[in-house]
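For this view, one protein chain was removed and the others were kept in their places.
For reference, chains read A and B in written order, and residue numbers begin at 1 within each chain.
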Amino acid sequence: MPPRFSLPLKALAVLTLVLLIDQGVGFVSRNVIQGLDDKLSQIGSIQQALLHKRSDVLILGASCAKYHYNSQILADSLQMTVENTGVGGMKAEYSDLVLQSYLERCTPRCVVIDVYGQLDSGEGRLPRVRPFYGVNQPVTDYYDSETDWQQRLKLQSALYRYNGTLDLLLRHALNAPNRSHGFAEMAGELSMKDTVVVHHFLPDPAKERHLRHVVQLCRDHSVRLVFVLSPRREHNVDQEAWVSAFCREHNLQLINELHVPDYYTEERLFHDESHLNGRGAALFSKRVARKLRIEN
Amino acid sequence: MVVNSINFWLFFAAVVVPYFLCFRGQRGQNLWLLLASYVFYGWADWKILPLLVGVTAVFYGLGLAIARNNESNPRRASQLTTLGVLLGLGILFYFKYFGFFVQEFTALFASLGVPCGERTLNIVMPIGISFFTFKLMGYVIEVHRQTAVPTRDAVQFSLFIAFFPTILSGPIDRAATFLPQLQRRRRYNESDVSEGLKRVLWGLFLKTCIADVIAPWTTVVFGNYAHHNATTILVAAPLYLIQLYTDFCGFSEMAIGVARIMGLRVVENFQRPFFAKNVAEYWRRWHMSLTTWITDYVFMPLNVAFRDWGLWGLYAATLLNLIAIGVWHGANWTYFWFGVYHGLLLCIVTGLDKRRKRFEKAHHLKDNELYAWSRRLLTFLCFTFGSVLFQAASMGDFLGTIARLGQGFGPLYSEEFSSLVIYALPATCLMFLREWVAEYRRDIHFMHSPNIIVRLVSIALLISFIIYAGQLEGNSFIYFQF
Partner (left out) sequence: MERIEIFEKLNEIFVDVLDLDEVELTDATTADDIEEWDSLSHVQLVVAIEKAFGVKFTALEIMKWKNVGELVDSIAQKL
């Protein structure tokens, strides 16, 4: 007669098995992620920005940053090394985390932040930094201080921490190597004629706090901080006004390209309502570089 | 507190430990569970808790009155039953449909040139109302038909109505099967707890690894249908049906599992609907507790009433039956036309039934696998089309979505689609494999294997898969709005 195991004993056995699987997955994932080569995939960009990259000029922001700031053009113009760490869907917390990580490794001479959308509520793609809990100090501190005990408990599990990474790693494997210092070009042209203007802007308090922290960090490390508003076919005037007021309050340079006619007359410079295509990005990068040089 | 949240499990632990340890008899156990259920419901919607308690008291009295009058004064008993049904329908109508009707009437008058004040009634629908009003109405009907014995025990009755695992989203239990279970003390039973936990785990798997992974993509596609080509829409439609199934079935499994842990058997809600060979069979396997409710209390009476009109009477009853099921989901023309669509399909199935049986006999198709699978595919496609209608926010959106099919094919919308392929696809295959085994053999593999090592490893792997590949930043459950 085979022995009958009681339920608590079976539960303990299952728990032990899960812990073993957890440790195994954690070990493999950590090694894979830390050993990722430099590619333009999402997880590649995040890993590079949080763990490896150094440069004189640091570009922060979301998809607008990634697709607008041509690192090569900026580098040639400014005669400095430029890294573009823009990741689509990221907001002010991510910019804060990247800057903190950067400052652990080097002191950039200039930080450029593409600020539109950084203050919107919502997590965006921030959960993608979860795999770096316990690996990258700013990320670890962020989760320890800004999330509840339930989230911290869940983060102790490797399976939870690396949730969703298999998909990202597969996409990374299929991606092209990063030869453009984080910049990606968008192909295609938008045939939309009119610019759409919207109102009502309420900055998310947590995001605002992180943005102020970015300002504070730059001040403490004597790093020049520049805010940029990229051209868009659909933009929020109240957000524009808020950003201008913020820059005045903190005595920051603001490069406002929203109303520059060069982008809008020749409509073939946009990929969609909020992003320039490759040619648009080239024009934009030249103009931004020039404005950065002038104010220097 | 959603079933797939840590808060719920803390609550459940706090409830279930005293439930087994502290009470000597059923009275204490039931009272404890009732209090827990009211706390649970109050947490979700405390403003409606008085309504729930009040309505429960009224129907408790009605049940006893009907039983008293059943033999002595049948006319009175009928009147009381009708009163109960009207009360239930009235509450449902007010909270669910009144705002819609006012809206439609003012729109109608406006289009006829009669100006009406723009009044938008902001009636907030209490959560779970469609489910507990149905339990109440079912109770009085069953008592009147003498297929259920009314209870004098107010605690048992209130617990039947407010039972927390099922109050928010079903399954819809019947008094005849649920009340007797409350008359005995439930003891801690290892096989119940073990089976209950397995069901919860499977439900969690369905929801987090399939439904919630597919949801973001289909939401973007259907929410923005004007920007997508025919290819994308044609892929999104069946995916949405799978999402709807795994979402609701997952939730039902979790509810049934939680009840099972406490030693209580709740009715099943799903029985592998994708294996149905025609539309009629599909409805007998999908959301069974609702379908049987509407069949027993709407279809059968209508069918009996229309019986002298032969086949046309049957068609009318079928159509009204499905319209009732459609409209139960909410106040929107899409749900009405969804009912009409399925009603018509069912009429076709019923009408062709004898011819189909003759055809199958003549060509010896009864055991033909290919034939069975082609019927299943056809049924699946019928429901896929229906689900596009079901999810549309309005008839305009539905027609707009269908119109996209004529706008030409093109590349599939691939934003975030890779996570579907990498997580939802293997998970769906696993679900399908398990259902296929259960359909053709018995469910005695993996978690139910006679080999204990296979069982434990399967459970550990399933738990790990859920944590690693599941969409854990949960999406809200679709059926919560009903």
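Simple rule for what comes next: contacts are C-beta pairs under 8 Å (C-beta built on N, C-alpha and C of every residue); 3 or more make two chains touch, one makes a residue touch a chain.
Computed from a predicted structure; not experimentally measured.
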| item | value |
| --- | --- |
| Which displayed chains the unshown chain touches | B |
| Residue among B:R145, B:R184 or B:R265 touching the omitted chain | B:R145 |
| Residue among B:A57, B:V124 or B:M300 that touches the chain left out of view | B:M300 |
| Contact set of chain B toward the excluded chain (per top definition) | 74, 78, 144-146, 295, 299-301, 303-305, 307-308, 310, 314, 350 |
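The rule is short, and it goes like this: only the chains that are shown with their structure count from here on.
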| item | value |
| --- | --- |
| Intercentroid distance (Cα basis), chain B paired with chain A, Å | 41 |
| Of all residues in chain B, those that touch chain A in their complex | 6, 190, 193-194, 418-419, 422-423, 452, 456-457, 459-461, 463-464, 467-470, 472-473 |
| Contact footprint of chain B on chain A as seen in their complex | 2, 5-7, 10, 13-14, 17-18, 21-22, 25, 123, 127, 150, 157, 159-160, 162-164, 166-167, 170-171 |
